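With one protein chain removed, the remaining protein chains of the complex are shown where they sit.
In this document, chain identifiers A and B correspond to the written order of the chains, with residue numbering beginning at 1 in each.
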Amino acid sequence: MKILKPAKAGTLESSDIYITVYPNDGEGINIKLESIVMKQFGSQIKKVITETLGELDVENVDVVAVDKGALDCTIKARVEAAVRRSSL
Amino acid sequence: MNKLRRTMLFIPGDNPGMIQNADVFGADSVIIDLEDAVGATEKDSSRLLVRNALMNLDLGIVETVVRINGMDTEEGVEDINALLLAKPDGIMVPKATEEYIKIVHEIIKETDIILFPIIEGAYSLETVTDIIRASDRIKGVLFGAEDFTADMGIKRTKEGSEIFYARNRIATVCKAFGVDAIDTPFTDTNDEKGLEKDTLVGKSLGMTGKAAINPRQIEIINGVYSPTKEEIDEAMKIINAAEKAAEEGKGVISLDGKMIDAPIISRAEKVVEIAKQADLI
Partner (left out) sequence: MKNSIGREIPEHIENYGTPKLYEGPFENIIEATRKQPVFNCVKPGEEKVLESIREAIEKSGLKDGMTISFHHHLRNGDKVMNLVMEEIVKLGIRNLTVAASSIFPVNQPLVKYMGEGIVTGICANYMSGPVADAVSEGKLKYPAIMHTHGGRARAIESGDLHIDVAFIASPAADSYGNINGVEGPSACGTLGYAVPDAMYADKTVAVTDNIVEYPACPIDISQEYIDYIVKIDSIGDPKGIVSGTTQVTKNPIDLKIAKMTAEIIENSGLLKDGFSFQTGAGGTSLAVAAFVKEKMKEQNIKGSFAAGGITRFLVEMLEEGLFKSLFDVQCFDMYSIESYGKNMRHQAMSASMYGNPHNKGAVVNNLDVMILGATEVDMDFNVNVTTSSNGNIMGGSGGHSDTAAGSKLAIVVTKLIKGRLPIIVDDVTTVTTPGETVDIIVTERGIAINPRRKDLIEKLGDTKLPIYTIEELKEMAESFSGIPESLEFEDEIVGVVEYRDGTVIDVIRKVIN
């Protein structure tokens, strides 16, 4: 999928993650993450975001993620929702 | 014996914190809501969230039901398609009609998903027998009093005399078809006495359970729809007497000098069965 415009999904509520995706010019996947559990789960969250983008065939995107302790399945859902919204 | 559904707890479909804790509140079933609890702009995101949660989280023994959007909207069909993968225990169909249930039945018939139509309009109420006949997957019917009274153009009151007929009819039809009759939720979450009273009214008309819109309502509703200790003890006595009579080859069963006939025994068996499922014995 191609990121055509900025789009977001999720909330800043506890156990959720707020994902914003932006198009970029063939610069690959860049993830900027802020998390209340950065030390314990920072790399896991980035991994889940990257994998989800891979499953959706997204090759170029800037992702800004603000995490409030979301579980992996929530992160996946929010990334997918943001990507789908940006490709409409 | 059907699964026990004293309480069906509504959980907003766009709230991950609530969804991941769906099983801890003590409800017999949870209804994860993609319809009224989710704003128009969040339908897509919530659908994905609920799908992923159901596919990845171990929500224990709680029965998971998802209320989809109306079958008169595009969202409704998309919801069902997403849920085919996620396999909730059940799907709840709002504004149910015979036609909508038939459509949903076609889509889910290869799965084990069960169905719960919501009766929330005059036409639905008067055709509730047709609705239940439309799919053998239906295990219960939820009465939605807010939309029903709006459709009727009548005032919704706390004491609820305006929904007497609807409750009565749904309970009776459900009984006739052997499915659960789930009462409309009580909307004042701070009024515990009112909730108990309203739950008792539903029960007295033959409702078998009640929807809850706040976890704090569960204990009261479960209490109303669970047999009391005295009822359980009495039922056990009846069953023991019946078993003893059978062993001794007696045709007539008596307990404490009173005759016990088949309906009394079957009622006692039901009480014990509910008590077992409710983890009371």
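Assume a contact is a pair of C-beta atoms (placed from the backbone, for glycine too) under 8 Å apart; a residue touches a chain by one contact, two chains touch by 3 or more.
All values reported here derive from a predicted model rather than from experimental measurement.
Among B:Thr7, B:Gln20 or B:Thr149, the one in contact with the hidden chain is B:Gln20.
Only one residue in the set A:Ile49, A:Ala70 or A:Val83 touches the chain that does not appear here, and it is A:Ala70.
The chain not displayed touches chain B at residues 20-21, 24-26, 57-58, 214-216, 279. For chain A, the residues touching the absent chain in the complete assembly are 14-15, 36-37, 39-44, 68-72.
Methods note: only the chains that are shown with their structure count from here on.
On the side of chain A, the complex with chain B involves touching residues 9-11, 13-16, 70-74, 76-78, 80-81, 84-85.
By the touch rule above, chain B contacts chain A in their complex via residues 14-17, 20, 44-45, 48-49, 51-53, 55-57.
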